[in-house]
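Complex shown without one protein chain; remaining protein chains in place.
Chains: A and B, in written order; residue numbering restarts at 1 for each.
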Amino acid sequence: MTRYQNETRLLHGGDYNPDQWLDHPEILEKDLELMKKSKSNTFSIGMFSWSQLEPREGEFHFEWLDKIIDNIGEMGGNVILATPSGARPAWMSKKYPEVLRTNNRREKMLHGGRHNHCFSSPLYREKISIINRKLAERYGAHPALYMWHISNEYSGDCHCTYCQENFRLWLKNKYGNLKNLNDAWWGPFWSHAYSDWSEIESPSSIGETMVHGHNLDWKRFVTDQTIDFYEHEIKDIRQLTPEIPITTNFMADTHDLIPFQSLDYGKFASHVDVISWDCYPAWHNDWETTADLASKVGFINDQYRSMKQKSFLIMESTPSGVNWHEVNKVKRPGMHLLSSMQFIAHGSDSNLYFQWRKSRGSSEKFHGAVVDHDNSEENRVFKEVAQVGEVLEKMKEIKGSYKEAKVAIIYDWENNWALNDAQGFSNASKQYPQTLQAHYRYFWDQDIAVEVVTSDADLSKYTLVIAPMLYLIREETMTRFAEYVKNGGTLVSTYITGYVNESDLTYLGGWPKTLQEIFGLEVKETDTLYPKDKNQLIYQGLPFEIHDYCSILALKEAKSLANYTKDFYANTPVITKNNYGKGTAYFIGARTTFDFLEAFYAEIAQEKQLLNKWVVQGDKEVSVQSRDFEDYTYQFVMNFSEQLKEIQVASSGIDLITGKEKNKNLQLQPYEVLLIKVNEG
Amino acid sequence: MTRYQNETRLLHGGDYNPDQWLDHPEILEKDLELMKKSKSNTFSIGMFSWSQLEPREGEFHFEWLDKIIDNIGEMGGNVILATPSGARPAWMSKKYPEVLRTNNRREKMLHGGRHNHCFSSPLYREKISIINRKLAERYGAHPALYMWHISNEYSGDCHCTYCQENFRLWLKNKYGNLKNLNDAWWGPFWSHAYSDWSEIESPSSIGETMVHGHNLDWKRFVTDQTIDFYEHEIKDIRQLTPEIPITTNFMADTHDLIPFQSLDYGKFASHVDVISWDCYPAWHNDWETTADLASKVGFINDQYRSMKQKSFLIMESTPSGVNWHEVNKVKRPGMHLLSSMQFIAHGSDSNLYFQWRKSRGSSEKFHGAVVDHDNSEENRVFKEVAQVGEVLEKMKEIKGSYKEAKVAIIYDWENNWALNDAQGFSNASKQYPQTLQAHYRYFWDQDIAVEVVTSDADLSKYTLVIAPMLYLIREETMTRFAEYVKNGGTLVSTYITGYVNESDLTYLGGWPKTLQEIFGLEVKETDTLYPKDKNQLIYQGLPFEIHDYCSILALKEAKSLANYTKDFYANTPVITKNNYGKGTAYFIGARTTFDFLEAFYAEIAQEKQLLNKWVVQGDKEVSVQSRDFEDYTYQFVMNFSEQLKEIQVASSGIDLITGKEKNKNLQLQPYEVLLIKVNEG
Partner (left out) sequence: MTRYQNETRLLHGGDYNPDQWLDHPEILEKDLELMKKSKSNTFSIGMFSWSQLEPREGEFHFEWLDKIIDNIGEMGGNVILATPSGARPAWMSKKYPEVLRTNNRREKMLHGGRHNHCFSSPLYREKISIINRKLAERYGAHPALYMWHISNEYSGDCHCTYCQENFRLWLKNKYGNLKNLNDAWWGPFWSHAYSDWSEIESPSSIGETMVHGHNLDWKRFVTDQTIDFYEHEIKDIRQLTPEIPITTNFMADTHDLIPFQSLDYGKFASHVDVISWDCYPAWHNDWETTADLASKVGFINDQYRSMKQKSFLIMESTPSGVNWHEVNKVKRPGMHLLSSMQFIAHGSDSNLYFQWRKSRGSSEKFHGAVVDHDNSEENRVFKEVAQVGEVLEKMKEIKGSYKEAKVAIIYDWENNWALNDAQGFSNASKQYPQTLQAHYRYFWDQDIAVEVVTSDADLSKYTLVIAPMLYLIREETMTRFAEYVKNGGTLVSTYITGYVNESDLTYLGGWPKTLQEIFGLEVKETDTLYPKDKNQLIYQGLPFEIHDYCSILALKEAKSLANYTKDFYANTPVITKNNYGKGTAYFIGARTTFDFLEAFYAEIAQEKQLLNKWVVQGDKEVSVQSRDFEDYTYQFVMNFSEQLKEIQVASSGIDLITGKEKNKNLQLQPYEVLLIKVNEG
């Protein structure tokens, strides 16, 4: 049994960078004391240690790291050991400039920043092999070693000659010959057909930017090349430490917490043993309610849980504010516990922080951390962290449990790339990820569990599948959708679906036949509205506002549930329902305000018995999420509001946080969270 | 007689890119069928075919083109054959990087995009000569050949060493010696005098940007070098096919449809046989009324008609939306016919589209086209195109007719360049083209024909000449203005007129003497206002708002028609009138809201009998434009509103569109257009 298999605790702790404090032994000593006081048990080490591990080429220093790992091990802690490829030492950039990236304008970057390395450079690959191997050899058998943390937040691309050559090889491998490539990229347009592989270069703002197939393949290549680099990094590690699980930390994009845009994590997920990711919501901001944001946090955590259909790790989060939002506000009292519990509620087995101790200098010195510059256990943040540590210990029995869902929302990275790149519609209003968040919101409000999966997912387990705005859709996906509905599934799709195939080539001959069959209609035109333009639909006697997009539909077997009320397509269908095989397919032809989605999904949830049975009388701002283990359901009841709330539930149980019995009438203070263990046996 | 001379039909059709569909013979066949069904008769071919015509250096493939041209010829269609210089094949960029542009930062561009070629490169000129000659030799005598379409939408500049050398030669040719150049560029300022020609480089954001004479000469050079490239392209074509007319397609800038900013089309116009241009209004947008936009469409089409004082061609337009506006909304039913008729009303002999069939891939696949991806003749856009085709056949008798106007507005490219580059006033409020559109608006509202001409135009034929904001004005222009007024003309000028000569050097000794004489006043100061600053004038007892600019005037012979009411120049003149020789010169000293221009021009129109006699009781949103042929006047009556409208006219006639007799009381549905043939004989 490895440490990973033996560990029964939920993980608490975070990124620990003792390499910044080697000259301050008193600090390192204090750290050990504070780790215990904060009930921390797991530390990620070495993410950016290369200049300490190998300060000069070939001169390695592991003594300091030995000491740190031993110390953590001695106090019963887990070490998540990172490979240091996230940043190179300056000597390497100086001696071997090829390790640095070349940007899309073909400028060789200078030494600096982090994540500024070429994924193709043979030299960089050789250097990372050497040091990774040394780390695996030295620490692979260390009893404290819990997991490998490969590099850090892989992202970005490189346009150097090595990468150009690899891109061409990738294309050759994909297309076989130039004829196929020219067909897929619609080569004759603007005379863009290639006559020799060597003519192909990566997209560039001073060169080619307009060929969508080209752009799409470049993004696919960047994902594949990043995975290839990752696989290169783990090769020896896997061989030397076959039982130690391996992860790398994923991310979200922007303060809206939409799925990371630059890499296809749907593809990357199968290469890691455990999903881990870094979550930084902008709590208490001034443009949305706390519940608005909490719903987005729910969405993306559900996505990460769904990736491998098992529990995952929060690898980084902040106990306070961050340093890179436009406004870096501190968490209000109570929010740290609440938001930590939300991670667990959605399937995380950890709450780890970036970082353990605030740096003293450079750009992240004001990023929230467990230990502040005051080095004190008396400040508010430290105390709230310690409280989370304590609570995590009380609830450790749920570790590893997985939450089932009957509703799936489909997020497709390639679709997102293609849609964003599409010239047409309106760039400002495409908003694919935000549209998914809006559809998700109904279920979050109603405490109905959701999975967020890719187009390739097995849909058979779901009662309801929601696939909005699948602008790029493969024939194969359409076939699987048809199978799913035929077999009794319920499918919802929307405007801007079914335009192009996997090469970003439009379907010819009208809306794809398979979609016509599933939905019993044909999409004839898509009207793109200006921001001030509004339309309307009447659904169940009530008016709902429409904006941005209106599909004009020609119905076949489908029946209309609602019509447009305005413009030249007034009185034509906008919301439709079609019985197909044993199932049902709904089509939402226009972008509506959220109130329509609420009314629409309420109907389906009722009909398909999707409602949360435990929540008798809920509250939209009180989120209830559960995890199951053996005969018990662990109900997380979370008040994401600044008001006192009350909800009614179907059964009583013990609140693991306070240890108190809770009856079916639950009262929650602002930001309060309960974890009620309910016997469902 | 050539096909061009024989053709009696108005042109209908557009850009046809069969080179994208050579692998789809069923599509090419369907095209022929749909061409007929849509009453299309003219197709522009080959704009971006170089990679199909010469897929490898020196290997030419014309068979496919032979077939297409034969097919079009057989069905009685016209071919407008393009030279392919708008985009190069990848092999050429790879083998001869000199054909690619160097941007102003002196970065050599990579292969990609289109229009990315150096206008000076000897190699590119050689390559285009070879293929143009082959095209002329092969198709010059083809009976379907109607016209040459040289390249596509010439634009942009190049800063490579060839271009630098050509710029220096151009300067030597212009100035003769460096003393003259240094004088013209005000060389001693900031030590910018040159001591050797080789020191001169083109303006650059990493070099010189602040010398206005330098910038102005560079823009002139870019126009001249573009024309030189064009002349190079047509040399052999002209020799081989002397009877085939030659054009290249011009453009407008931004969704405001202002004249294209980068090339002096006033100069370019004399080099083409027929003016043709590409017009893409953003109909149904949310920031202006339909009439607001229609007036701008009127303005720029009037400008293109005025360039050669004869009918012109719409070479590109869209039957639906485009793909490059911020919001790409589809045309509402009726708008396609209405907007097509507006082109003809202002002097076009065609309505051609970009493009015939929507591309399947790459960046323009969602640009509106006659044939959609559904390949159907049943959809709304195709039907509306076919309707336009039918209407064009009914009205073909007006082909070639030219509309006279008694009002001219002067648009001067060099003035626009110099004014935009001027450091002073306020960059955000200069708005030279928009100011001309505002002055034009009164005449459009009142259905009074206007020509839009350059400063060099012969003014003697006009009753009224409007020359706002001529910041840069040549001595010679002032003299011609003086002659015009002396001989009885009416001239209107405004604030920010008469500052600099053709070298962008200020006039010394006060406002130019010739202008002082014409207008009977001197401009003493120009006050530039902040956005929130307002002044006011009282004209004919009514107050009108002033913003942006206020000239302080010292009157001599002129009399004041209105004074300022505020600020330190309150009670001093702002609107003046001067009798000069047999004519009259008005000066508008400040920027006013449109209501003043209405009142002001109403007075002049009344006095000078400029009013449209046929329109007894018009409507500002119903535009009436006419073309004359023999004894008939063809009155286009166009309702650019979403309301039912009624106007009274002076005489009845047949509506060519419906074939019905119309009396003097005309009712128009929203977006309805009538074309009433009135016997004026």
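Quick note on the criterion: a contact is a pair of C-beta atoms (placed from the backbone, for glycine too) under 8 Å apart; a residue touches a chain by one contact, two chains touch by 3 or more.
Bear in mind the structure is a predicted one, so any value in this text is a computation, not a measurement.
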Just name the one of B:T161, B:N177, B:S198 or B:Q643 that touches the chain not displayed here. B:S198
Check each of A:Q239, A:T254, A:N323 or A:S460 against the chain that is not shown and name the one that touches it. A:N323
Which residue of B:P188, B:G488 or B:P543 touches the chain not shown here: B:P188
Going by the contact rule already stated, which one of B:H12, B:R114, B:K127 or B:H212 would touch the omitted chain in the full complex? B:H212
State which residues belonging to chain A touch the missing partner chain. 17, 19-20, 22-23, 48-52, 55-56, 84, 86-91, 93-94, 103, 107, 109-114, 284-287, 321, 323-324, 326-330, 332-333, 358-367, 373-376, 379-380
Contact set of chain B toward the excluded chain (per top definition): 105-106, 183-196, 198-201, 203-204, 206-213, 422-429, 503-511, 524-525, 527-533, 567-568
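The criterion applied here is as follows: only the chains that are shown with their structure count from here on.
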Chain centres from averaged Cα atoms put chain A and chain B apart, in whole Å, by 50
